[in-house]
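I have a structure here, written as structure tokens, and I will follow up with some questions on it.
Of the protein chains in this complex, one is absent; all others appear in place.
A, B, C and D are the chain letters, set down in written order, and residue numbers restart from 1 in every chain.
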Amino acid sequence: MGLIGEFSYSASAVGCSYRAAVRSCLVSIRVIVMDIATIVGFVGAFAFIGYAIYTGAGLPAYIDPGSLMIVVGGSIMVVMLRCSLEEFLNAIKVAGKTFKNPLEKPQELITQLGEYATIARKDGMIALEGQEISNPFLSKAIGMLVDGSEADLIKKTLDKDIELMKLRHKQGAGIFSAWGEIAPAMGMIGTLIGLVAMLGNMSDPKSIGPAMSIALLTTLYGAILANVICIPISQKLVNQSELEAANAELIIEGALFIQSGGNPRVLTDYLASFVPPKFRAELLEAQ
Amino acid sequence: MGLIGEFSYSASAVGCSYRAAVRSCLVSIRVIVMDIATIVGFVGAFAFIGYAIYTGAGLPAYIDPGSLMIVVGGSIMVVMLRCSLEEFLNAIKVAGKTFKNPLEKPQELITQLGEYATIARKDGMIALEGQEISNPFLSKAIGMLVDGSEADLIKKTLDKDIELMKLRHKQGAGIFSAWGEIAPAMGMIGTLIGLVAMLGNMSDPKSIGPAMSIALLTTLYGAILANVICIPISQKLVNQSELEAANAELIIEGALFIQSGGNPRVLTDYLASFVPPKFRAELLEAQ
Amino acid sequence: MGLIGEFSYSASAVGCSYRAAVRSCLVSIRVIVMDIATIVGFVGAFAFIGYAIYTGAGLPAYIDPGSLMIVVGGSIMVVMLRCSLEEFLNAIKVAGKTFKNPLEKPQELITQLGEYATIARKDGMIALEGQEISNPFLSKAIGMLVDGSEADLIKKTLDKDIELMKLRHKQGAGIFSAWGEIAPAMGMIGTLIGLVAMLGNMSDPKSIGPAMSIALLTTLYGAILANVICIPISQKLVNQSELEAANAELIIEGALFIQSGGNPRVLTDYLASFVPPKFRAELLEAQ
Amino acid sequence: MGLIGEFSYSASAVGCSYRAAVRSCLVSIRVIVMDIATIVGFVGAFAFIGYAIYTGAGLPAYIDPGSLMIVVGGSIMVVMLRCSLEEFLNAIKVAGKTFKNPLEKPQELITQLGEYATIARKDGMIALEGQEISNPFLSKAIGMLVDGSEADLIKKTLDKDIELMKLRHKQGAGIFSAWGEIAPAMGMIGTLIGLVAMLGNMSDPKSIGPAMSIALLTTLYGAILANVICIPISQKLVNQSELEAANAELIIEGALFIQSGGNPRVLTDYLASFVPPKFRAELLEAQ
Partner (left out) sequence: MGLIGEFSYSASAVGCSYRAAVRSCLVSIRVIVMDIATIVGFVGAFAFIGYAIYTGAGLPAYIDPGSLMIVVGGSIMVVMLRCSLEEFLNAIKVAGKTFKNPLEKPQELITQLGEYATIARKDGMIALEGQEISNPFLSKAIGMLVDGSEADLIKKTLDKDIELMKLRHKQGAGIFSAWGEIAPAMGMIGTLIGLVAMLGNMSDPKSIGPAMSIALLTTLYGAILANVICIPISQKLVNQSELEAANAELIIEGALFIQSGGNPRVLTDYLASFVPPKFRAELLEAQ
């Protein structure tokens, strides 16, 4: 593998820039695709619910500001009580970032790391300076390589960063999960308040139906808030955190390999074992 | 055990081809049997539910496209929101594959490994080339033996493959399990929407029953989707993953043994301790 | 402790046969007692439920073949879908065996092991041949001693057997536990089907009560099937598995001790620390 | 700390007997106090429920022997089915003992251990004979010291005792926890039986209310049995087991220290780190 010599490296370095262009283009497409998947999920879920509402009794029958207030406002208050305003806002920020910045696929990171390894081997670590790197973790790792940091320090610093990142995601997921538990409870409290009012005053039988209809709205709001918003976001954050940590592990392995001055092809072969077989074949072909 | 000499090996190699034919025949039967069990499960469950529906109010009374849409469509949208379209399609593919390709029983793998060990010992690893092997993991292991890979590399490569396979199955099971949680929630949301509509307009008492009947349909759909489809599939994937991993461990042990050039009978004796006593006796008799 | 000499051994060997007779007698009684406890549990639970049914509306009002079919048949189908017919039948067999063969108490096993140690020390391992041993695990261990197996092989073989036994019990318990989850779900599905039928056709107000009465039967069946049959059996299997594994550990310790030719009294003293204080005193007195 | 010399020891030994008297007095008070807390809990909970019943429809309306039988009797039968009569009676015995014998506080044990260390150092282990020790675990530990047992044997024997004690408590807690799960299920089964009877025969509209009233009684009984009796007792057993194990660890540490002939003051200082700061100060002052 190391037999192809210096010439092929420069060729591959040329190939790099072409492949990099194609890739960055693919990345943009994928970003949009991923956003579409997320948006389709949200829009689709609400479209189906909206259709059911439309064919039910029409939207106005399902809108009650007071009911909305007790479920949304009340559940946010209880979540704040549990975790402080700062953590709550942080969780929303983490969630927003997760939906905006889709993760790189591991095979893209491997290709990128392979290219940097090629550059570093040919022109030295210093040649990595000025690369435009979208992944902040990879950017930091390459920055440490450019600074000439020791392998030990690179590993320790990046490991600590992974740990803190996981903690941040876990807290964010925990807050959405707590919200997803409190929202239906608030819905039930609202319905009970409505039922108590309705049952206490049944002099006009005609008013019973509409009163109960409104009482049920808080349960409906609570179920939608929990099941269509809070719980899926919480689970998505847990998922993303695992994938992001796996990517970060990959980057650490790659950075340490580059720091040790190893052969780029060996690196690609090694990292290829981290991805499923079908992508592994692609990676090895692309070499 | 190693005293029977070279002659018995060729005899056993001849016996092999006969036994192999019988076995491949038995495998086909078992595949059909297993498919039948799975199909009986699905068909039977829906037959019982269908009978209840038929004796209830007849099928038409239980079909409502709008209700079906909010439960099936809405729950798929929420699952997508949680995991991206790609993972969702992957989960369905994993589930489909699981139902189509039943697992080999460990005792069949042991017999097969014993035969390959006999061939390898008699004619060298290279003689294993061209064997038709249905289990892809065993096929890969034998391929590495034919290529003359080192024991270390075989173990490392196959271990990584087991790990990735487990992860893939876990993700698939996780998605069906999430679907099984969201489906009844969507059913409840649909029923609440129907109840709110019904209660808000009770001027015609005759319409109350049918309206509530339709409102309950989404709850019914959610319960069926979750309990008869999503949750059993999720549990089956978890089960299969454990069995497949156990088979893979067995194959690794066997491949490493063949690589070390050990006696086929010792291999069968050793691997026999991985299966329950009753199959162990069969295996040792069959030798 | 080892000071009493050879004479006492033969005396104790004589005493053995008497004690063995008494013990085997006590075992039979205990088997019956235990069966009685189990039978009392089942019969009693159904007697209380039957009494409630009798004082309710009489048995005929609670029997509806269609409802029984969807709950029992439907839930079995879904369990089969999850685990294949073979595993399902296996689980029922494991459960049956558990109820038929009550476990030995640890103190009985210790006494038995003490006797075998005495025999082995006096007349050699070979003298253990032909002992009638009801516990199959102990029987296998003593068989290996008679065969003159090495300590290492005894330990390895029996450890693997414990592992496989635990796995079998875990699978059995898992299937009953899954059945206990699906049965109430099937009951709810049946009730929903009945409610939809009833609500869709309320022209005859007199039929509403009886229709709903029948609709509720599936929920009742599901609750009884889950709570009186499936879940208790699942928990009993988990319990039994733990106790059986503890007994097996005890037997392994004892067999290894006998294999090493140690003093029977030291063995009893050592194993006595595995049982609660009150039985410990009995064991040491009985010596 | 070891500088104060022999004289202070005898003084402290004199002080001991006075302090011991005061302490034993305080213990008795605390026992009563603790019993009062437990009794207040039980009596109070039933008093609040009784008041609600009294202001509801009066006690007679809430007593129905048949309903009581299916919930209490039926749930006991199912628990027995799960665990054998012996374990069930054992669990009740464990629970009774827990409520009768409150635990010593760690600081009391530390003071006691300090006194025994003083006695042992001054007059030898043998002088510890004949001490009246209420804690059976401490009594056993001191007994082993008097017998002159080795440190290793003391540790091994007492560790095994802790393990068996934890197992016994875990089983007891597990049985009450299982009872707490089955009781509401039995309540629901009883209510369903009542509802089916009521709905099947609605010819007399006046009887509907009372029939449903009685049907709901089993649900009420199940909720009370589970939430006011079974679950709190199960949780109390888990709690007590943790505290008792912590006390036993303390006693082992102390006994090993005394066996090694160490300075009593060093012992108190060392063990003081096992209790919360405020008690630590008291302990060090009391020295």
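In the analysis below, contacts are C-beta pairs under 8 Å (C-beta built on N, C-alpha and C of every residue); 3 or more make two chains touch, one makes a residue touch a chain.
All values derive from a computational prediction rather than experimental measurement.
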Among the chains presented, those that the missing one touches: A, D
In the whole complex, of A:55, A:139, A:157 or A:263, the residue touching the missing chain would be A:157
Return the single residue from A:178, A:229 or A:272 that touches the missing chain. A:178
The listed residue (A:41, A:190 or A:264) that touches the chain absent from the view is A:190
Residue, one of A:41, A:56 or A:74, that touches the chain absent here: A:74
Residues in chain D touching the chain absent from view: 34, 37-38, 40-42, 44-45, 47-49, 51-53, 55-57, 61-62, 209-210, 212-213, 216-217, 219-220, 223-224, 226-228, 231-232, 235-236, 239, 273-277
Listed in rising order, the chain A residues that touch the chain left out are 66-67, 69-70, 73-74, 76-78, 80-86, 156-157, 160-161, 164, 168, 178, 182, 185-186, 188-190, 192-202, 218
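The criterion applied here is as follows: only the chains that are shown with their structure count from here on.
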Any chain in contact with chain A as well as chain B: none
Fraction-based call for chain D against chain C, same above half, different below: different
Expressed in whole Å, how far the mean CA point of chain A lies from that of chain C is 47
Please report how many Å separate the Cα centroid of chain C from that of chain D, as a whole number. 29
If each chain is a node and each touching pair an edge, is that a line, ring, star, complete or other? line
Pairwise chain contacts under the document criterion: A-B, B-C, C-D
